[in-house]
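Excluded from the complex is one protein chain; the other protein chains are retained at their positions.
Entry: subunit A
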Amino acid sequence: MRVMLFGIMKDIVAAGSLTVPEQLSDVGALRTWLLQEYPAMKNLRAVMIAVNKAYAADGQPLAPGDEIAIIPPLSGG
């Protein structure tokens, strides 16, 4: 599965997107995997995950073809 990265998450991963294992079945599993692979994420205040352009709770299942984005702390406005 491909996930999009923004802001400081791009710096942490050193890429604009990332391929994650297909077997990550929900948002919580993706979050756990990301924290294991990129421990620097733990220093961020809050990281949200969006699925198909909407904020998703950890229990939300992931399906092939979903548009997944990692949303580090916001600073618009």
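As a convention for this text, contacts are C-beta pairs under 8 Å (C-beta built on N, C-alpha and C of every residue); 3 or more make two chains touch, one makes a residue touch a chain; residues count from 1.
Just so we're on the same page, contacts and distances are computed from a predicted model.
Taken from the listed names "Succinate--CoA ligase [ADP-forming] subunit beta", "Peptidyl-prolyl cis-trans isomerase", "Molybdopterin synthase catalytic subunit" or "Sugar ABC transporter permease", the protein name that UniProt assigns to the chain not shown is "Molybdopterin synthase catalytic subunit". Touching the omitted chain from subunit A are residues 4, 6-8, 11, 43-45, 50, 53-55, 69, 71-77.
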